[in-house]
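The structure appears right after this line, and notes come after that.
Yeah, one chain of the complex is gone here, protein chain that is, but the others are all in their spots.
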């Protein structure tokens, strides 16, 4: 039997199976969204494909009962891990009134759900970084041991808000973890035209915090790095910057055509490292994922997603006039 | 005779004397401005005191016939080295119509003079960083060997524009030198509450460029670092970040009272390292600055500044209605 | 009742709210040890400590954005922008984030944050320490913009802003800070955000304005009273969203309306006020709706000649009121 890495990280077989299940769920919902988009049922998709390992590995390293996340638009793995359901996500994809993220006001991928401590996100990139720092500041002020995790793309790490947010966190030694999901592209622009440094994590030193680059296709490596960062944060040792390197397996979004700017071979090459394949293999080799379990999981998830799709498709849109609601608090 | 450092840098005795003269000129104009302010003749002063060595050392390392500078409000040493006169500066202090920086529209310290390639500056800090990068981009596009130098305070290096500008320069390998004049304070906020990293220059690696921290009280050290950076830039090797460490010897501005936030002892300690003292001593020890020369220089500068003050004081203000001019190009 | 200056009312409101609610905290540049460059937060650092009166790094987008995050968590941040002119780097956080938080999350999340900033000219502040910036934001549903004219209003409205469940921009006129004094009750009162206030009843001409200019209009009105011209003065207090009802009522009251702002003319708040009047009071007007404003140049120059030319003052207001009364 192959090396058992998860046990040495303190993860049980159930936990790693749960991680895999969450990754698979994200992938399958994502794939379904594309089908729905291509058949004209939903206007827009933006994918998590290629980043599930990072998202789920990081989330499992946090305390999902009390920590906060400020995810970005690809983070289906994060929000699923933090309690959002397939149905919630489908309601968002179909822009239906019951969508807990925004009541159908925002595009899919614009996550937010207070009960699960998922901060509401917008489209302008990187604005969530200072928000997560603000949560960490509040946590520190209240002497809680709550940690916040914020994610973004590598292109987005060039926005001023990244710099200002991380420096604020560094100066005040706040319990916030910034995870840059480096998928090598920002729409059509490759990493070397985005970022002058070798690694995004090279920027950490400029904010007086440790920085790490880890394999974003390996959920256990990401788990390990984020767990250590969360421990430091709870110990009052301040923030951490983590870069997870993987690859964006889909076009930027359903509106994009990536053949205009990258070679098919490059994509095919990256698919070989797809975490849904490699982590499955790891679990199989470790004897954790049996054929039966796999079949069962596939069936279970397919049913959940079918049900969620049906429910969302049949759910009502918000009333036109409800567009007028919630500009300001209603108690006024 | 003491070690002759300037010759090994390729600087002649005349050149170092010229450097010292420029530093002294800046200091003396600055001191005069305070007197004028305290006697109610000009409403505002913001000082270069403590940063003359960095400003003049850097400027002399550039080609002052073709390079561009984007100075910040303390850079009297830079603009003097680039051709602005005492009279120009006094006209600005008195806000008179002839002020070449702004015709009396901006506060003193808001430099700008096209004929000397001094980019016009504003009050919001750090906005000049991308401007200098833009000049460097233009220089590269035109295959010129023009370099641009941009300066700012260490507090200002926390603005988003610093990050965005330096990364842009790094990605496109542009001939721009960013010099952070670290004077330990941003108004009342000390460096450790501003910047999480140890040195500002630690940020360079995040932008794929070399970063150096040098003694900001030593004009030769600054000269050396900026000269090397300019050579690299002209060679197509891209940008450099340089941090010059010194101390702000005055309150932030004539509106500030620094006794509310820093100890007198700290200021007194810093005054011992004042470059106007230490560099003078170096020049004396090196046998370059004789007593006669010194006296002559003092007298010459005093006369220049007296004349400039008189001229500026007696010069007319802009007409009230001229406030309406130059919103848009007049040819329209 | 104690008499205090406009800026003392700011400090008092902050202090009382921080005493009342431990979720209230202050953040900004030089607000801590230094007590603010205008000393608006004077004494708060000593009373509440550096955890609740935070000297931030020099980065306005972070000040706004960190405040938003803390507000989402449940805090009540009061951020200071050192000068209103320096709010510009924070526009994305204010417009894209704070203003849209409640709406975009379908009422799930909110950003109850106050952003204070000194605005306005007449203090030799030149182009970048003199601006009126409200019109940049006064087109963003989800935001509220308060611009008080008196110490009494400052205290009541700032407390209301801090307690408001939505983001409020609170612009304080820096020349009013020490110039304008008035009676301010010791007790805990708030004033309603979104409501204009009649500062003087009159029957001949209506002046609608806000901020420091209210004081100019009141001074002008006293002089004109001697000439038998009786001015009605409405203080907008909240410049976004506007109090339409009060505007319509005030316009109808005299049928002659003068709108005054220190800001540039085109694009300013008073253009919006005029549009409300044009839409609702056409047949009640005896004269065209007049606008008195700064010239359409980028900002107020430093040289005293040009600054004076740009800056609003009681004489300019008086002249415009007289001309309108005589129309």
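By written order: A, B and C. Residues from 1 in each chain.
Note that a residue touches a chain if its C-beta (ideal position, glycine included) is under 8 Å from a C-beta of that chain, and two chains touch if they have at least 3 such contacts.
Please read all numbers here as calculations on a predicted model, not as lab measurements.
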Note to self: Looking at the full complex, which residue from C:179, C:198, C:225 or C:285 touches the chain that isn't shown here?
What the structure shows: C:285
Next item on the list: Sort through B:5, B:28, B:293 or B:325 and give me the one touching the missing partner chain.
Entry: B:325
Next item on the list: Write down which of B:15, B:122, B:260 or B:278 is the residue touching the left-out chain.
Entry: B:122
Checklist line | Residue of B:57, B:100, B:175 or B:238 touching the missing chain in the full complex | finding: B:100
Notebook entry, point to check: Which one, A:48, A:195 or A:209, makes contact with the chain that was left out?
Noted result: A:195
Note to self: Of the residues A:14, A:65, A:292 or A:321, I need the one that contacts the missing chain.
What the structure shows: A:321
Next item on the list: Against the chain that's been left off, what residues of chain A make contact? List them.
Entry: 43-44, 95-97, 102-107, 110, 122-125, 155-156, 158-161, 186-189, 193-195, 255-256, 260-261, 317-324, 327
Notebook entry, point to check: For chain C, which residues touch the unseen chain?
Noted result: 61, 85, 88-89, 91-92, 95-96, 99-100, 103-104, 127-128, 135-142, 240-242, 263-264, 266-268, 270-272, 274-275, 277-282, 285, 287-291, 296-299
Next item on the list: State which residues belonging to chain B touch the missing partner chain.
Entry: 68, 70, 99-103, 105-106, 110, 112-114, 119-120, 122, 124, 127, 129-139, 141, 148, 160-161, 163-165, 167-168, 171-172, 325-332
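By our rule, only the chains that are shown with their structure count from here on.
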Notebook entry, point to check: So which chain is the furthest away from chain C, centre to centre on CA atoms?
Noted result: A
Check: Counting in whole Å, what is the centre-to-centre distance of chain B and chain C, each centre being its mean C-alpha position?
Finding: 37
Check: Rounded to the nearest whole Å, what is the centre-to-centre distance of chain A and chain C, using the mean of the C-alpha atoms as each centre?
Finding: 41
Notebook entry, point to check: How big is the gap, in whole Å, between where the Cα atoms of chain A centre and where those of chain B centre?
Noted result: 45
Check: In chain B, which residues are in touch with two or more of the other chains?
Finding: 158-161, 193-195
Item checked: Touching two or more other chains - residue numbers and ranges from chain C -> 57, 59, 61-62, 89
